[in-house]
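Here's a structure for you.
Apart from one protein chain that is not included, each protein chain of the complex appears where it belongs.
Chain naming follows the written order as A and B, and within any one chain the residues start at number 1.
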Amino acid sequence: MSITETKKHAVASYPKRYNLERYMFFIQRATGIFLVSYFYIHIFIYNQRIDAALWASIKTAFGNPTMYPMSFIFVTAIMIHGANGLRLILTQLGFFIGKPKLPVYPYPPSSIGKAERVILFILISVAIILIIVALGEFLFFIR
Amino acid sequence: MEVVFKIHRFDPSKDVSPYYKQYKITIDKGTTVLEALLYIKERLDNSLAIRYSCRMGICGSCGMRINGIPMLACKTQVSMLKSNIILIEPLSNNPIIKDLVTNFSNLFAKHKMIKPYIIRKDSELDNPTREYLQKPNEFFNILQFALCIKCGLCWSACPISSDNRYLGPFVLAQAYRYISDSRDDGYNERFDIIDSPHGCWRCHFAGSCSQVCPRGVDPALAIQLLKKSITTTKLGLKKIKTAAPVAPPLTEVTRKLDVPQPPPRTVFKNQRDSTNER
Partner (left out) sequence: MRESTLWIIELVTLIIMIITLPIHLINFSSLIIGPGYATAMSYEEVIARAKNLPYVISSILLLGAIIYHSMYRVRFMVSELPLSKKFERLISLMCLIVGIIAFLYSFYMTIVAILV
């Protein structure tokens, strides 16, 4: 057990606004609701593939360029939901949240501390890179 | 410094709906929000209802939302908020009794449900004989969570607390504190309530509870560790621990050979000391 002094001013003692994870929670929920509704439509439409005539009409209805932005939003939502979800799985299994320790003023919380933030930023940046790749692909497909 | 306090007012016996009242006061450099509120109550408007006791961040009764974030009024200096208009509201997710005072009985009932005390299978608690053995690292595992003052700030900050049956951050943190206590045997007794549909799986790790905690308890950490320990126990990776044994009776103490005898005492404080002279 060692006691270290922290000169840096605490986030915890006088917070101005809520932490990043709280906003991520709302984003997660919003993308989740969107994904659930889109997913059921997605599998329902794709299940109509056995009938050649029906599939051709679906292709003209959904395969036109006005529907591409929707697909792109779907992929974007998957990326963000997945990246943040991966962090949630890891933290809920006890990784990157630190260990119980003797709290020393100004009590920086270890569960939303450095390790957790770093993992969040890494995953979100990977997601953003993948979103850019997906955007490139959609532009390629539309051209 | 002139500061405007915009205070939430609501008297259920008179008012139909809550309203805000503004008070302009001058504050010093170190004035806390609680002192400012007491000044308002004493000099400007004695109908303001606030709850406080220790004025030093120990009792946990002065929790309120200051500029939208739950904080202890006695621990927050007005100058640290860096704003000239300060919005004071009661804690959210609790029924309001009057002005800034909210009803905690729901929270305390939930706290009671998780049995916040040591449970043992043997009869040592009924007829205590000696202390339980606990290693320092086992103690430091639970110390952080044992510092909780039940001020309810985490409950107010949690985005899931609008669900009234959710156990809430500090209750789950206390559950983890007792489950992980090496002297405790109550895992099975607490498991049912923690594992209920409104128990620990309802936490989505928004982390606001840890951010607003005035004592560094870090309830989010406790809840994630609670989930981890339930998962690993369920998967059979970890056994349910057995409680630490009672310390064995003291056998005769012998001095180590290389430790020298203390010098004879020279100062006697009172008569009793001098009669017990070695």
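To be clear about the criterion, contacts are C-beta pairs under 8 Å (C-beta built on N, C-alpha and C of every residue); 3 or more make two chains touch, one makes a residue touch a chain.
As the structure is a computational prediction, the values presented were derived from the model and not from experiment.
Although one chain is hidden here, its contacts on chain B can still be listed: residues 160, 162-164, 166, 195-199, 201-202, 227, 230-231, 234-235.
Seen across the whole complex, the unshown chain contacts chain A at 29, 32-33, 35-36, 39-40, 43, 47, 49-50, 52, 55-56, 59, 63, 75, 78, 82, 85-86, 89, 133-134, 137-138, 140-141.
As a convention for this text, only the chains that are shown with their structure count from here on.
Residues of chain B touching chain A in their complex: 67-69, 71, 75-76, 80-81, 136, 140-145, 147, 157, 159, 204-208, 210-218, 220-222, 224-225, 227-228, 231.
Against chain B, in their complex, chain A makes its touches with residues 1, 11-19, 21-22, 24-26, 28, 88, 91-94, 97-98, 100-105, 107-112.
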